[in-house]
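Quick one: the structure is below, and I'll ask about it shortly.
Missing here: one protein chain of the complex. Every other protein chain is in place.
Which chain is which? They are A, B and C, in the order written, and residues in each are numbered from 1.
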Amino acid sequence: MNHIHEECGVFGIYACRRSDPAVLAYYALFALQHRGQESAGIAVNDDGVFRAVKGEGLVGEVFGDEKLRSLGKGNIAVGHVRYATTGAGQSQNIQPLLVNHHKGRMALCHNGNLSNSFELRTKLEENGAIFHTTTDSEVISYMIVQQRLKTGSIENAVSAAMDMIEGAYSLVISSPQKLIAVRDPHGFRPLCYGTTDDGSIVFASESCALDAIGAKLVRDLYPGEMAIVDKNGLRFDTTHCGCCFKRFCVFEYIYFARPDSVIDGASVSLCRRNAGRFLAQEHPVDADIVIGVPDSGLEAAIGYAQESGIPYAIGFTKNKYIARTFIASGQDSRERGVGIKLNPIREVVKDKRVVLIDDSIVRGTTCRKIANLLWQAGAKEIHMRVSAPPFVKPCYYGTDIDSEDVLIANHMGVEDIAREIGVTTLGYLSIGNVRMLTGVDSGFCTACFGGGYPTAVPAHGTKNRFEMKISENPEGE
Amino acid sequence: MNHIHEECGVFGIYACRRSDPAVLAYYALFALQHRGQESAGIAVNDDGVFRAVKGEGLVGEVFGDEKLRSLGKGNIAVGHVRYATTGAGQSQNIQPLLVNHHKGRMALCHNGNLSNSFELRTKLEENGAIFHTTTDSEVISYMIVQQRLKTGSIENAVSAAMDMIEGAYSLVISSPQKLIAVRDPHGFRPLCYGTTDDGSIVFASESCALDAIGAKLVRDLYPGEMAIVDKNGLRFDTTHCGCCFKRFCVFEYIYFARPDSVIDGASVSLCRRNAGRFLAQEHPVDADIVIGVPDSGLEAAIGYAQESGIPYAIGFTKNKYIARTFIASGQDSRERGVGIKLNPIREVVKDKRVVLIDDSIVRGTTCRKIANLLWQAGAKEIHMRVSAPPFVKPCYYGTDIDSEDVLIANHMGVEDIAREIGVTTLGYLSIGNVRMLTGVDSGFCTACFGGGYPTAVPAHGTKNRFEMKISENPEGE
Amino acid sequence: MNHIHEECGVFGIYACRRSDPAVLAYYALFALQHRGQESAGIAVNDDGVFRAVKGEGLVGEVFGDEKLRSLGKGNIAVGHVRYATTGAGQSQNIQPLLVNHHKGRMALCHNGNLSNSFELRTKLEENGAIFHTTTDSEVISYMIVQQRLKTGSIENAVSAAMDMIEGAYSLVISSPQKLIAVRDPHGFRPLCYGTTDDGSIVFASESCALDAIGAKLVRDLYPGEMAIVDKNGLRFDTTHCGCCFKRFCVFEYIYFARPDSVIDGASVSLCRRNAGRFLAQEHPVDADIVIGVPDSGLEAAIGYAQESGIPYAIGFTKNKYIARTFIASGQDSRERGVGIKLNPIREVVKDKRVVLIDDSIVRGTTCRKIANLLWQAGAKEIHMRVSAPPFVKPCYYGTDIDSEDVLIANHMGVEDIAREIGVTTLGYLSIGNVRMLTGVDSGFCTACFGGGYPTAVPAHGTKNRFEMKISENPEGE
Partner (left out) sequence: MNHIHEECGVFGIYACRRSDPAVLAYYALFALQHRGQESAGIAVNDDGVFRAVKGEGLVGEVFGDEKLRSLGKGNIAVGHVRYATTGAGQSQNIQPLLVNHHKGRMALCHNGNLSNSFELRTKLEENGAIFHTTTDSEVISYMIVQQRLKTGSIENAVSAAMDMIEGAYSLVISSPQKLIAVRDPHGFRPLCYGTTDDGSIVFASESCALDAIGAKLVRDLYPGEMAIVDKNGLRFDTTHCGCCFKRFCVFEYIYFARPDSVIDGASVSLCRRNAGRFLAQEHPVDADIVIGVPDSGLEAAIGYAQESGIPYAIGFTKNKYIARTFIASGQDSRERGVGIKLNPIREVVKDKRVVLIDDSIVRGTTCRKIANLLWQAGAKEIHMRVSAPPFVKPCYYGTDIDSEDVLIANHMGVEDIAREIGVTTLGYLSIGNVRMLTGVDSGFCTACFGGGYPTAVPAHGTKNRFEMKISENPEGE
């Protein structure tokens, strides 16, 4: 279920010749749509002339044929899908971020969250900078542009900026003549590259975007690695590699990514089935069927079923027209919410002892509703198994897991949670097994499970510090 | 996959008191959305005053909060979702059809296709009738209205009209004071009813719509049965029951209906798993995994896996944002179509002997593309199993299975088809087993499998005879 | 000012060869836009195949380039602009009305109102007819279609229908092979025809539409005349000419029509200046300037100025962006309404004795606001002169002059009205001079001035009798 959200998917292509790179970006963003549904944008770079189309909504809503055509020909395109709280006047935050600067123009796409953006932004403002957006991405742009004045190339500028920014960032950047892709030294967020038959170089948050345009996955960038593409081809800068431990966000495997993607060499589908297997080993139970909460719980349920020998079943029908077109209406809409999206298949669960697999529990409210639907459908027992450890701490690296107050596992034990959400038994995946999700210990960030933050914790927490600032720091005259 | 389309879903509610029946209709149509995505409409009857909102697009697109509110209060609502080829000037075909006549007003929702509408329409026109639409539903309206002049009640008028119309029709009709629901004597299309906690009576094409509004399923109407609700409550007219054999469309179970629906007492989910079990018995094969083509092939695949003992796997990721927002763009869009919607999970199918379950094969082109995706992903063998018998004849009862020419099974044997679509082996479900899909012989229509048409075959085929007529029969002056 | 509204503008073209008649219809409707701003529609007839685009809004909003192209090629087009109270579910009333009948298809455009439609409609319904709309135009369609069954040609059918319908109707009708234009025997509404350089025949409500497409005005149809165009050219049927007195609506000259149009041989611009001249003769006054209320009062003001020798001035600035884009917002919006549209030019009116010319007074509320604006701007005296006699009776022939109750002149004398609206003196044009507006006595309808109705008065008044009926006559079971 939609318990947590990530903020973005990024894409970039350097075509081997002047062509229609926006069309490929469109297909790729369509495949990355699950990483952000609030807005989308594509910028095409035609030998230094940039054209961009951006808008609120799904990729298919922002881009019609006419808008794609208006982007015209070029040899570089970058694209972005974004999840964000929308609001009046927030349209300026839609990416790619296009800025003009002394050495030309730059289009930047960013997935992740900086942990020191407040400090950087304050310093920039003290030197007279103005900001149009409330995003970290504008901070990154400033860092790069100011380094660009001091160095002879965009790649040196990006490298110098990396010395100053901290936190999660997978970037795809187009300068007038180059396409640059960067993954932060902790490797929090994925970023892979591949090639097409005709020799174009492609970067994307996930390999499913490469499949969508017929490109072949080469590999993910290494943590800290920068890739540079220009008319001389592809080269890498590994200056920032190995300077710290890899801290990949395990939720990319458990929930965010598409099961058909391969990240850092591991199949997302396989990792989910592994999670189910581990759960069956850690928390076995005597039951009649195993069902998963669509969509991300399905593969873990198959893994549990295979490991335990309990039959797998499809326990819910999910309304596939829910995305964006459904607006709850009427007084009782809140009550009805989950039931409109998911309907249990009574014939499957009635009089059964059910193992129910979900990917996470945040506040517990949705889980309680799902459990309730199963009880109404006649389930005899519900054994909930969660394919992640309990959330106890907020995330500062690009997901919206919020303050500790709302996290049910922060202030309740497992048995209390089971009682609160109304299930017979409850079992979480252990941190030890999460580490082994890909089969080997892959270097995951475990901050949200209480495993410690890999960077300094932002002084201002997860809230948007600049929207706060605006109202709290009026002109002191 | 979307091989064939049905034309409609219908809904009606008689509320126990003046309330907001449009809100319930909205939720119910949302649950019936899979039965028609081209247009949607709701009419509210407030003690004889009708208000309607209709439009092209998904339920969530046609109805926002404001439009729902504009429908106002009332005690009866009827609603409709429609699949239809859209086109300039076709908006008048959107249902509910509202007509004014001598005894007041009538709102009519229709699922199905008449087999004698051409004859009826011609006769009406010869008597000076004018038609605004090209739908059978307008013919039915005329039949009812003209009978209404001769009889003392709307239910007698509907009953008299049933003597004249022939073919598939599940109707929900609101007269100024009554709500009427009718299922044709062959019972081609489903139509169930239920009750809400506060005593409202509800009709819907499928029980999943009842679940969506918290109503309890009582049963489907019997073939030929009419239900009448007014201020005196619910009563039935069974005059037309038993006059012919039940000929329910088996594709409601195999493909059209939602797996969480129960139709004529049988769970759709169970019928699909039964189809898989039968296939495993009829066409066993030595293989490594069983996968289904989403969404309707998934449960049959689980049935096959359970019967055969071959492990079930999720073989494809389906892009869940595809509905309506995706517009193929660029020259290569046709090639890319299926791949954008479905991506095989390479890790799952690579080097595997795969059993692939789909619900049907019409032209064979989509199946060939899906098989091709699996070959590219490294499958070693592909054993396709189809959870229905071969299509050899067109349908005249409300699906868009077209002329024989396009049906691959009409002019090719199984082995030729297997070669054509590029699979290792191919097996169809037998007609004998299709008959037993619910566990007992349920009285299915097998016309499209070559089992003979239950009514006279329309002289003008499946084409829209009146759009034809318009261009071919210019004024003979 | 927008005191009263008319219901429609009509257009038709029979092109000399297969071409893009929709483009000409588009330009023509654009020129007729002042006759109706609520909806617009065009139907193209391509040798018996009809395509139509209709929608709510201005011509430029309903038709973009794409929609015009979708209408395709053909040799006949008919078009319509409509003023009507909009509402949920009223979209079916948008014209052209397209109906299918026994002899093919028909597209009908209608300007005016029948006075016996209730009787005709009731009779049709008693014979089993169903109605999709609440318009008189659907009644006319039925009358024609039913006559068509009995006669050998569409023109005979129209002629026979004319024997039965009564009231105001200017019709443009396309049958599969012919274009027919008809003006009712009283000639209530205008309808002219012309020719283009390449030999096409064109019909329109006003000659300004002919100018817009470069066509040359020939003349208005005579009251009762029918024009028929087919591949044999243009011919006339005058069977219904001369059967009653001409009763042209004088408000076409005073208010509805565009000043650049010529109707029944008289220039609208000239008639308005004549109205001003007559007013100066009937109601002279000692004043400093003459100003008109835009737009229709301007030419009458010039006439008054020229006849009286008092200087003419532009007294108001009218906000030219008002049409359709302005939505009054906030609590005080009603107060602000008129002031947002019209702003007096203080420098012009300050300390002046002002003669103020408007075209009519209905309820008096708008006039009071306009007078108030002038007082605020410093006018010393306001001498209001109205270029029409007082309204004392409702209109049944296609304008929305409503029940007597709201007409201020129905229950107040001139001096009381002057006091009520707050002007120094008030003078209306006399009926005697109205009759001579074109220079000769032209046969005007004076029903709304108390001059008697030229047809039987509808028993059910001006309200929409069928929307009434729906709620008041529920099924009597």
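Brief remarks follow.
Here is the rule we use: contacts are C-beta pairs under 8 Å (C-beta built on N, C-alpha and C of every residue); 3 or more make two chains touch, one makes a residue touch a chain.
Remember, it's a predicted structure, so these values are computed and weren't measured experimentally.
Although it is not drawn here, the omitted chain touches the following shown chains in the complete assembly: A, C. Among C:49, C:270 or C:412, the one in contact with the hidden chain is C:270.
In the complete assembly, the contact with the undisplayed chain comes from C:302, out of C:302, C:354, C:407 or C:437. Touching the missing chain, out of A:65, A:125 or A:420, is residue A:125. Only one of A:116, A:153, A:196 or A:410 touches the chain withheld from this view, namely A:153.
Interface note for the absent chain: among A:50, A:83, A:203 or A:222, the touching residue is A:50.
The missing chain lies against chain A, touching residues 47-54, 67, 70-71, 88-89, 91-92, 98-105, 122, 125-132, 134, 141-142, 145-146, 149, 152-154, 175-178, 466, 469-471, 473-477. Interface residues of chain C with the unshown chain, by the touch rule above, are 20, 23, 26-27, 30-31, 33-34, 37, 58-61, 63-65, 68, 208, 211-212, 214, 258-260, 262, 267, 269-270, 295, 298-299, 302, 306, 311-314, 316-317, 319-321, 323-327, 329-330, 336, 339-340, 343-348.
Here is the rule we use: only the chains that are shown with their structure count from here on.
Fitting chain A to chain C on CA positions gives a rotation angle of 180°, reported to the nearest 5. Measuring from the averaged C-alpha position of chain A to that of chain B gives a distance of 37 Å.
Centres computed as Cα averages put chain A at a distance of 60 Å from chain C. Shared interface positions of chain B, defined as residues touching 2 or more other chains, are absent.
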